[in-house]
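All protein chains of the complex are present and in place, except for one that has been dropped.
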Amino acid sequence: MPTPRKGNVEKISTEELTRLLVTPPLHQWLGLELKEAEHGRVVIRMPYRQELLADVDSSYIHGGMLATLADVAGDFAVITGVGFAVPTIDLRVDYLRPARPDMELMAEGNVVKFGRQVSVADVQVTGDGKQLLVARGLYSTAVR
Amino acid sequence: MPTPRKGNVEKISTEELTRLLVTPPLHQWLGLELKEAEHGRVVIRMPYRQELLADVDSSYIHGGMLATLADVAGDFAVITGVGFAVPTIDLRVDYLRPARPDMELMAEGNVVKFGRQVSVADVQVTGDGKQLLVARGLYSTAVR
Amino acid sequence: MPTPRKGNVEKISTEELTRLLVTPPLHQWLGLELKEAEHGRVVIRMPYRQELLADVDSSYIHGGMLATLADVAGDFAVITGVGFAVPTIDLRVDYLRPARPDMELMAEGNVVKFGRQVSVADVQVTGDGKQLLVARGLYSTAVR
Partner (left out) sequence: MPTPRKGNVEKISTEELTRLLVTPPLHQWLGLELKEAEHGRVVIRMPYRQELLADVDSSYIHGGMLATLADVAGDFAVITGVGFAVPTIDLRVDYLRPARPDMELMAEGNVVKFGRQVSVADVQVTGDGKQLLVARGLYSTAVR
């Protein structure tokens, strides 16, 4: 049995993490799914639904919804290490390519730094494995 | 009759701007409303709906949806000056206060700079008049 | 005598604020000057020096030095309200126009929100009164 790395003590079970992800009304409506979770890293899937479309020609998914997915992925990456839900302080999103309706959308969040006051996470959202956006979020991890 | 300021020539009618706002499936689902529009500035309202909630206690609206609203407001502020829909290049959101379900949510977008390649807009989202977030977005205004 | 607004109690004297500004070696080298200061707002001047130039043709000031000036202005706007030096958590800068060597450079920092954990400030840097960049910074205001 491997010795856990420093900071790798399990702060939250996958069951509880999943419950936090699927319970909020918006996450339910979006149908978010936790695909992978480990200390400081999650992968979340967002299925297609027609209401996500940004334009009348149904040609691409709204960037705001990709930002929402990115925010959630960064947030949950942080939650794996702190064990409780954390508010977003700020979020920055760079759009690289449009998200087409038939793409399989996945967001991977990785913690850059766990801090006592604030934590930083990097996120990439992919569509069929191609990078669609990169994001970086700051989350409040001060104990309340 | 006042002489229009430089750059103040009407590039898009309010009717066309409204059509661009209310036609996309996501905007329709959100029920976005154009409240004010002039050269370089718009005010957009996002009504409450239960699916926007971020938590099981129904205590606040999801930050991603506020970012979506902010993105739209920045985008449409830019559209008033260029006359056509523009893609978001990057977006940065600072969350100041939680958005409660009973708040009247409004986003005001103001163009900081109209550029030939890219344009910058500032946005604030208010709830019952109180500042909930500030955002800044960069939009691609290169003529295609 | 007017009743001070909530949070408007003087946390730091202009003398102490000036001392904090002019003492650090980098600020000295840059020759930063405090031109105005009130609760939540400062104006800081950065004089020209040849080492600030970004290119061989001496045509413009390096963007990094404008970001430095913006960071300082945001920081000192926050200091007016908390009374002590605060570390920058993150900084975002949008460049609007190049800074020419003969321009009078001024940065105005305004606090958007004083928070217990973090505070947000907006900054604009002008050259001869024209907006050259806008920036937004997040500063750690948790009491140590």
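As written, the chain order gives the labels A, B and C, with residue 1 at the start of each chain.
Following the convention adopted for this analysis, a contact is a pair of C-beta atoms (placed from the backbone, for glycine too) under 8 Å apart; a residue touches a chain by one contact, two chains touch by 3 or more.
All of these numbers come straight from a predicted model, not from anything done at the bench.
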item	value
Of C:I12, C:V43 or C:V72, the residue in touch with the unshown chain	C:V72
Those residues of chain B which, in the complete complex, touch the missing chain	89-90, 92, 117-118, 138, 140, 142
Missing-chain contacts mapped onto chain C	23-26, 28-29, 50-56, 58, 62-65, 67-69, 71-72, 85, 87-95, 98
Interface with the unshown chain - residue positions in chain A	92, 94, 96, 112-113, 120, 122, 131, 134, 136, 138
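As a convention for this text, only the chains that are shown with their structure count from here on.
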item	value
Whole-Å separation of chain centres (CA-atom averages), chain B against chain C	28
Mean-CA-position distance for chain C and chain A (Å)	34
Sequence positions of chain B contacting 2 or more other chains	92, 94
